Structure formats: C-alpha cells, structure tokens
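The other protein chains are all here in position, but one chain of the complex has been omitted.
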Amino acid sequence: MTSYFWFVAKRAVLLVAVIFFGVSATFFITHLSPISPVETALGRIANQSSFSPDAIEDMRRVLTDLYGTDRPLLQQYVTFWQKLAAGDLGPSLIAFPTPAMTLVMQALPWTVALLVVSTLITFLAGNLLGALAGYFQNNMALKAFGVVAVVLQPIPYYVVAFVLLILFGFVWPVLPISGGYAMDVAPGWTLDFMWSVALHAILPAVSLVLVGFGTWFLGMRALVSNVVTEDYVTYAELAGVKRSTIMGGYVIRNAMIPQVTGLAMNIGTVFSGTIITEQVFNYPGLGSLLIDAVFGGDYALVLAVSTISITAVGIAIFIVDLLYPLIDPRVKAE
Amino acid sequence: MFAVLRDLVRYNNEFAIGLVLVAAIGIFALASLFSPVDPNLIFTTIPDQPPSAEFWFGTNSRGQDMFWQLSEAFRNSLVFGLTVACISRIIAITVGLLSGYLGGWIDRVLMFVNDIFVAIPIFPVLVLFYFVLRSDMNTVTLALIMACLGWAYDARLIRSVALGLKHREFTRHAVFAGMSTRKILLQEHLPFVMPIVFATFMNNMLWSIGLEVTLAVLGLTDINTPTIGTVLYWANSHSAMVVGVWWWIVIPVVLTALTFLGLFLLAVSTNEYIDPRSRLRRMGV
Partner (left out) sequence: MTDEILRVDGLKAYYQMHYFGVQREVRAVDDVTMSIGRNEVYGIAGESSSGKTSFIKVLAAAVRPPLRVVSGSVNYDFRSGPINVAAATAAEVERVRWKSLSYIMQGSMSVLNPVRRIGQTFHDFAFRPLGLPREAFDRRVLDHLARLKLPADILRAYPHELSGGMRQRVTIGLATICHPEFIIADEPTTALDLVVQKEVLHLIRDIQAEMGASVVFVTHDMSVHANVTDRIGIFYAGRLVEEGPTRKMFFAPRHPYTAHLVASLPRIGDTAQRPSLDGRPPNLAAPPDGCRFHPRCPLAVDKCRIDVPPLVEVAPGQRSACWRWQDVQPLDRSVALAHGAVT
C-alpha cells in the first residue's frame, strides 16, 4: 500500500509540473506577442459603432486596468496565477462581458462527454478485436478488420470527419451533421433533449472511433502475437489450461499493460482530434470555442481554453496512470 | 542495405505497396519543379472546369489548374513533413542516447521533461502560436515549432534501447579505450538505434503532415502557400461540395489518403523487419 502511495505521489508531482509548465507556456506565448489585447478589443468595439476619441481613451484605460498590460511581465504572471486560482481569466471579447471561464465551463462537458464515450468505445473495441486477431491469426474476418484498420489508421481526423459529413450530409442525409442538439428542443434533463444530444453526437463520435480504432487494433494485434510466444503462455497451453483462461488471464491480461500506457500517451492526440471534429460538425465543445476565440481575437478566451485543455488532459492522463499499478503488479515493487 | 530493400520489396507485400504509393506521390510532387504555371497565382486559367484531357484534375473556383496546384501542395507538405521529422529525430536521438547512457539524475531530469512534453496536448499550443504570430506564421516557423513538440515519445523509445547498450561489452571496451562520451554515443550507439529512428521517422512525418492539414483546414496556417491542408481550406471556403466542384475536394482527399497509407505501410513493414520476433512468426507460417 505504501508503495502505491509513492507511485501516486510521483504521478501527482508530474501532474502539477505538467499543469505548471503548460499553463506558464500559454501565458508567456500569449504575452510575448506583439498583439495587445487592449488594442484588439478597442478595434472591435470601435468597428461596431462610432465613439469619440475621448470615449475610446477612457475605454483604453479601463481595459488596460482590466488586463493589467501596463505592469511588468513578471507581475502580470503572478496576477495571472492568482486570478486563475480564483477561476477568473477576465471577460471574453466575443461574448462580452461574459467571463471567459464561464464559456469554457459551458463547453467543457460537451467535449469531455464526446471524448470519454468515443475513447472508451475505441479502446474496448480496438483492443478486443485486435486481441482476437492476434490470437486467431488465420481467421478471415479478423484479417479483413486488419486491412480496414491499416487503411483508416493513418488518415487525419479531418479527412475522416469530412468524408462522413459529405456522406451523411449530402449523399444520404439521415443523421444530423451540425450542432450539439436540435434547435427546436429546449435544453434540460428531458428525454427529447437527451435523444437529440445522442443523435447529434453520433457522427462526431463515429469519426473519432473510426480513426482511433486502428491504433488500438493494430497495437493489440502485434502485442498479442508477441505475448502468445512467451514461455508462460506456451507452458499454460502445455498444461492444458482452458482456452478462455489462457486468452483472458494470460494473453490479453499481459498485452493490456502497454496498451494502458498507450492510452495515457494517446489522450493528448485524441484531444486534438476532438477539436477538429467539433469544428467540422459544429459541435458546441472546447474545440469550436477555441477556433471562434482565435478568429475573434479573443485573448482571454484563448488563454482560458488552452489552460483548461492542458489541465483536463493532464488530469485524464493522471487518472489512467493511477490504473496502471492495478493491472501490473510489478510496478508496486519498484 | 540494398539487398535488404530488394528482399523487402520482393517478399513483403506491405512494403512493396507502400513503396509504390510513396514513390508515385513523390514523383507527382517533384513534377511541380517543371510546373508551367506559378501555383501561387490565382485566376491563371478558366475556373470550375471538371477533370478533362486538358485539365487532368480539373480547375478550381480560384482559376487554378488543380494538377499543378496539387503537385506543388504535395511537394510543400512532404518537405514540411521531412523537415519536422529530421529536426525532431535529432532532438529525440540526443535526448534518448544521453538519457540512456548517462543515467542518474541527468536521466531523471530529461525523462521528467519528456513526460511533461508527452502530457501537454500539442494542438491547443499550436493554435496558440498561430494566435500570437498570425501573419508571421509561415511553414518554416510551424515546422520548427512542431519539431520541438514532437520528439518526446520517440526519445523514450531510443532511451530504452540505449539503456541496454550501456552494459554491453563493446561499450565497456570503448570506455576503457578512452573514447569520449560524444564519440561513444555517435560511433558505437547511434547505429543501433538507427532502425528505430527510421521507423519512427515515417510515423513522425504522418503525424506532422496530418497536423498541418488539420491546422490549415481551419485556416490556422499561412493559407497562401499551397499545401494539402490549404487546398482543402480554399475548397471549403468556396463551398466546393455545395456548388458541385467535387473534384476540388475528392481528388486531394483521395491522394492524401494514398500518401498516408503509403507512409504508414512503409513504417509498419520496416518495423516488422526490425523486430526479429515478428520475423520469426513469418517464418513459422
């Protein structure tokens, strides 16, 4: 138990470091840029209606105070962390004066749900079929899966999402291709709303599953075909241990270990995929928000989305890491 | 080396298919060197022509011949992928070999940094860079940024091999012979990790080109340089699918899929060639 505690402690230090460095990087990348959030904001406001130069000067003072851009960088950095701790990164520009954090928190559940559901489906289906394909290497149906996986695996998320959009948007329009839920349904814990959400999630989720499937399938197939040559599998076979036990308790159980590490390493990539998929299907998650923020020149919102993304991905990896000693008893002994 | 290639082509179908695909795309991309039109210009020809004998891949709504446009785009994207892969390989080899050979606290620090890089989602960071650099974000800058972000996973792989090499007889001989660390790593250890470097090279190209496509489609790169991604960006912005200029989308998507499949097959089959266990399995059939 103590060794598990130390394992968790080590991982927790890493999590803190990831969040610290990642968030600091976002801060410095944005603050070392020549773009001033104040001027961007002023430009936007001035575009929408005409103001007197005095009024603009007033506004500039207010905004400078708000963003703190007149202070030295280091002080801004400290203030940034203080505000972040309070969950306040300033008002969003594109939805002024809604706080950027509020927008992020509205979008976060959509992305998390999409990511978790599609990752679980992909991970389970890919590994299960991959394991079968690695064990029964002469099965034709499983070989066919292998070919499909090889063809789909390397294709960028965008292309798969876009092909699905064309297929179900133009060729055979049976599924909703845009938004998180139908316009005529009021959000709430109603059956209608849930059904609409599920329906709208199908295409984004399917595109993520299609691309992700190959990674797990091919990885697991290769791992299993190596594990079946291990002495302990041969020995169990020689001893006449039940097939299902060998498959589950010996082969898959051991091949799973690197796959769980892979899952932790994969979360960042899948997150990138989610962003692009959301954009293609106009899904109301973090990805769409990030792109809108970039094109709206929304300084606070970009910072908020990046910060939360890095933190969320870090936490997700942390959670997967915690599972690791539970499936590999050898880790605890370290 | 040549014999190995010949054997791979002859007896490994995956490698042969991959090689043919990549070679075909490579030739297609190199054709842009002899392009009769400047692919950076617009309205050089009649817009919206379907594929024909004159315009093999049709023309787009911006009045560009899609054949030469795509040829240039693929060359730029492949060069981009090669650049990222080369630079990130150098970082990965340096970190991996040093970490594995030196061990101790240097190893721990490097692997800690490595773990951080693995855990930080790259896409938001790239978007952030675009947000800051805007028009200064050109292909070279993007390649540099991506190379600096895309080495971590492979460095760990190389480290695991270097760890094993450290305790081998020839390393000890080299140390006793007074070889410098730099020499040991470059002359003795580097050849052993080259196979991994080679296999991960193609995976890294896939990754970087794919990410470039993603960024470009969203308009988050220099959209005036033709690349696979920017071609799709312009097609989208002109609603090519809706107005019926399907070839503007379908042809690049098919070619991209073939490129990726080719690179992927090369990576997989070389990986298999390197890993003796899978070779043994093949023998067992």
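General remarks:
The first chain written gets the first letter, and so on, giving A and B; residue counts start at 1 in each chain.
Here is the rule we use: a contact is a pair of C-beta atoms (placed from the backbone, for glycine too) under 8 Å apart; a residue touches a chain by one contact, two chains touch by 3 or more.
Owing to the predicted nature of the structure, the values given are computational and were not obtained by experimental measurement.
Within the set A:Glu39, A:Asp88 or A:Asp328, the residue that contacts the chain not displayed is A:Asp328. Hidden from this view is one chain, which touches chain A at 230-232, 234-236, 238-242, 245, 249-250, 253-254, 257, 327-330, 333.
Here, only the chains that are shown with their structure count from here on.
Inter-chain centre distance (chain A to chain B, centres taken as mean C-alpha positions): 22 Å.
Remark: chain B residues 112, 115-116, 118-125, 127-134, 153, 206, 209-211, 213-214, 217-220, 232, 241, 249, 253, 256-257, 260-261, 263-265, 268, 277-278, 280-281 touch chain A in the complex. Note for the complex: chain A touches chain B at residues 14, 17-18, 21-22, 25-26, 29-30, 32-33, 35, 150-151, 153-159, 162-163, 166, 170, 218, 222, 225-226, 229, 265, 267-269, 271-272, 275-276, 279, 290-291, 294-295, 302, 305-306, 309-310, 313-314, 317.
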